[in-house]
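Of the protein chains in this complex, all but one are displayed in their positions.
Then we have subunit A:
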Amino acid sequence: MMSTRVLGLGPALRKAVFSPRIVRNQIVLRNVAAKRGVQTQSLPPSASIEILNKQRLKRPSSPHFTIYQPQLTWLGSIANRMTGAALSVLLYGFSLAYLISPTNFSSAKVVEYVKQVPDSVKYAGKVILAAPFAFHSFNGLRHLGWDMGYFLSLKGAYRSGYAVLGATALGTVALVLM
């Protein structure tokens, strides 16, 4: 019965010793069979790091991005990144498309396509292109200002941020009406 030590059945069997003979087998069966369905295995101490790493991979991370209060600082920053990425994707996409098929994406074809869309689509398209460009440009100037040492206080950051938003609105209107 060396296996009882590994399986941890010691207490269960000990309980059966102090009962009358007729009942003993039933108690043994009830305690042993119901209690121990799980096998344990013996591991070396170095395996503890592996188990720890595996457990760490499964752990959830606490909310950070989803609960941070919306603020002009980080909203402006991610907007700068997203507008820049969107405009660059447009630039890259058009350049690669022209490289792959110059006849389909020649300037004449593109201008022709834009000419025949309805006016509302033209205006919407202009707004969609002008607003990110204006925001990214003005926020870029704000960034360069930071690099030179200006607007670095909280007040400065907020004031320049609002100025950028105002300039973006004006710039978008100006560009769309051009």
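Following the convention adopted for this analysis, contacts are C-beta pairs under 8 Å (C-beta built on N, C-alpha and C of every residue); 3 or more make two chains touch, one makes a residue touch a chain; residues count from 1.
Throughout what follows, contacts and distances are computed from a predicted model.
The unshown chain of the complex is recorded in UniProt as "Succinate dehydrogenase [ubiquinone] cytochrome b small subunit", chosen from "phospholipid:diacylglycerol acyltransferase", "Protein AUXIN SIGNALING F-BOX 2", "Succinate dehydrogenase [ubiquinone] cytochrome b small subunit" or "GPI-anchor transamidase isoform X3".
From the set A:A85, A:A124 or A:A169, the residue in touch with the chain omitted from the display is A:A85, counting the whole complex. The chain not displayed touches subunit A at residues 49, 52-53, 56, 81, 84-85, 87-88, 91-92, 94-99, 102, 106-107, 110-111, 114-115, 122, 126, 137, 140-141, 143-144, 147, 178.
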